[in-house]
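All protein chains but one are shown at their positions in the complex.
So that you can tell them apart, the chains are marked A, B and C in the order they are listed, and the count of residues begins at 1 in each.
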């Protein structure tokens, strides 16, 4: 049983890869390998996408590197396709973990015709109704009240689903974060609110985001339990999420869970140059030394399930091939045309949009004059 | 020294009027009498204004009855005209306590020509720059971020002022409440955030406003001390406010102070009939039995400073006469004319408002046609 | 997730979904064909009917439960449908609007009340970032059919926070539909259409007509489709076009004109997004003279779009400029409440200007 408001984060695997004395786990060797694979997938996805960005094949990228244990732990603590997740832009690891295919996630990053979102959002806004991973809004913390509302619906409908809502440490300063969490508490909505505390919000460190001693302690303001796990320990995150989600299925109320981790990459490619102005390489290095995948590999080795170097190389190569395939698939599927720009505003097409459609049709079919465009 | 996060509210005067063992106070007998007078003024203001409302001489009224110790305690804990207060609509007691005259407060209630706000707001939105009591907005909790900004300015300017921001229990659910308080903590702004917890927000009891065990405990979410006083004990409120404000003058950071009290009147006259649908007379009676003025009178008697019945009657009569005078003064000052409607939108009068002015001038001088108005 | 799990999950949800399917509205043979009611009774009836018809409908907001709402729009609903379906929320418009979005995504039909339109502000980001864009941004995968009901407009001497007409903000937010009835018939019909539709709808209720607007309403089920204006009075000389709280003033101005032998067409837009271009253009083309009336501040109000569109589309038919009668570009005042509002006199003046052009 997870303890609320602990002083130290809950761990299953110690920094050196040993099982914490007293800790247990019930994953089969195959399941443990799957965790490693999923985390590695997220890491390699970052690497590959940064390369693609450099090649000009995508326009924007924000790494989840360093946060793989948190994101895969969350996904693996849930019942995918059953529980719902309202995440945020950096949650590609959760998306992949919940079963969105590489094709889906890559298509969204490219905004191609095979994007489930029809190319309507910038990269990092995947969504899939089949995976119950809701296409997010860029507006920080705006996912919190809707996630709570969804949990209220689940409880009204008597479903045994839970809704997970994830957000960064920066998000905790927004008014809607508070508004939503307070509502969850008052309505006892089965919403698991998870902070992926990577300690930075662009250039603002968490100490200048809030003066509270931690994020999870904020749960006290809502009469809700606050839990704290080592976000670089995939087994700890998975166990915590599973325990809390299962508690909610059985009528339990909401909880706030803080996963302490670190963003080892830059905020996004747009931030890569500026990063040196606000954080030291030493701080980053301190956290790359605490890499969640490396820690898990040490654990596997200590459990006699070492990842061999050939196995690793093969798996990484496989992922890169798959991503390359997904990119090619996206690219060859083409980009949504002008017509799609006018769809899905409403369930129907009101007269003003029909008129826009007609005007654009004429323009795009060359019936209108053209002026040479370009800078 | 006030203790942060206590389990029981801080008291100086016990329910039966005895001084709490160990408690002290330093008011002179004259100052104690003044406290009684100020609380009685607030009480009688409610009575008289309700009468005026019935007579159709005002349009709206919201009683502070039951909350006099909180409001007068706050005003008397501050340096009036020096410290600033961002209050809310029910703070007529603070306004009067800070030195707004009955004329000022009544004129605002009437919206007459002698209203400092020029009749621009509905009743209950007094403001006076001389008293540093800011004309408020009806939008609940919207005063919190500005109050914090003002405190930031005070600290930037090196002033020894503090800003007090008051709000109801209901206000604590709003996003801006959180946004502002978090900012105050991070910026260490000398802002004293005071919740007048009267346990109801219209028909919503505080238990359905939040599930936290108290309001002051919410301070933990901001790494800020939370204090708790008996809001029906004027000496406790005054001492707490003074101690906290003085601490801030000397470089201390913000604090959250909860004054536990009760709204014994209806939310407003608009709510008088509906009240029976949501709260029991027993609950109200339980709290009228704990009346803050009665308690203070018992205390005075035990201190050998009893309020004689003649003294009381004379003082009450005086107040009613003064209020009646203020009402007559307001009524005879007239109502701001149409021109005033177009002033003070900006520091200057942009062309579109000059045009409106011209159009209205024509209309109001009868150069435009008239249609018989009225239902 | 294995295929079996997937199957089971689906079945569960469907089962839950089935238990909350709407029932067809049943005709009641004993009932009279119409009833007289006020606008607020129609709103109340509208919610009651939808709550009865469709178990997916929930009603919530600040003080809507035992209190029945500060205007009593929800009076009696909690008593009839219980606290699970009609409930109070904490004092947070962000939470209210946001919760409605999430409920709608999960298959419910939330009707949320914002106590006054002046207080939507804290829920603004939820409306513009979440409700308005969810369908679009997800390529139609996720939708949020919901209704935000809120009393709006002036005339109750409530000062600026109980009198504003903020509808233009939401009209300028693609993805939201916006309506404002001015009669009990329309209130009931539009509310049903909004609840049964698939889009987020801002439902503004002109509070000064809550009890002032009375009318006959069919007892049988009907809807008023969004996007259709109502021609309140046919006319040939001039078109007076408005919506919401100003409608009685338009009627009064039309009567005054009639007394002078001028035949005014009176149009109630009812629905702002989408708005009924066809009816408006036909009228403007017919009369060639148009006065647009709204009580919202002039700059950027919704009638700017209507004026701009009319002159774009029927320029040659216009015999005079399209004039606007609007609120002033000031915060809504307190003591000058009645001066601020358009009113029949100002409408008549504009009409005369247009007629004498």
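Going forward, a contact is a pair of C-beta atoms (placed from the backbone, for glycine too) under 8 Å apart; a residue touches a chain by one contact, two chains touch by 3 or more.
Here the structure is a predicted model, which is why all the values come from computation and not from measurement.
Contact with the chain not shown here comes from a single listed residue; of B:116, B:244 or B:293, that residue is B:116.
The residue from C:182, C:330 or C:349 that touches the chain not shown here is C:330.
Counting over the whole complex, chain B has residues 79-82, 84, 86, 99, 115-121, 125, 127-129, 134-135, 137-139, 142-154, 156-161, 163, 175-176, 179-180, 182-183, 186, 343-348, 350-352 touching the chain that is not drawn.
Within chain A, the residues in touch with the undisplayed chain are 59, 111, 119-122, 125, 137-142, 170-171, 173-176, 201-204, 208-210, 270-271, 274, 277-278, 335-336, 338, 340-342, 345, 352-353, 356, 360, 363-364, 368-371, 373, 375.
Listed here are the chain C residues that touch the chain not shown: 118, 121-122, 124-125, 128-129, 132-133, 136-137, 160-161, 168-169, 171-175, 273, 296-305, 307-308, 311-313, 315, 318, 320-324, 328-331, 357.
One rule holds in what follows: only the chains that are shown with their structure count from here on.
If you average the Cα atoms of chain A and of chain B, the two centres end up 45 Å apart.
Contacts with at least two other chains are made by residues 175-176, 179, 182-183, 186 of chain A. Each of the following residues of chain C touches two or more other chains: 90, 92, 94-95, 122.
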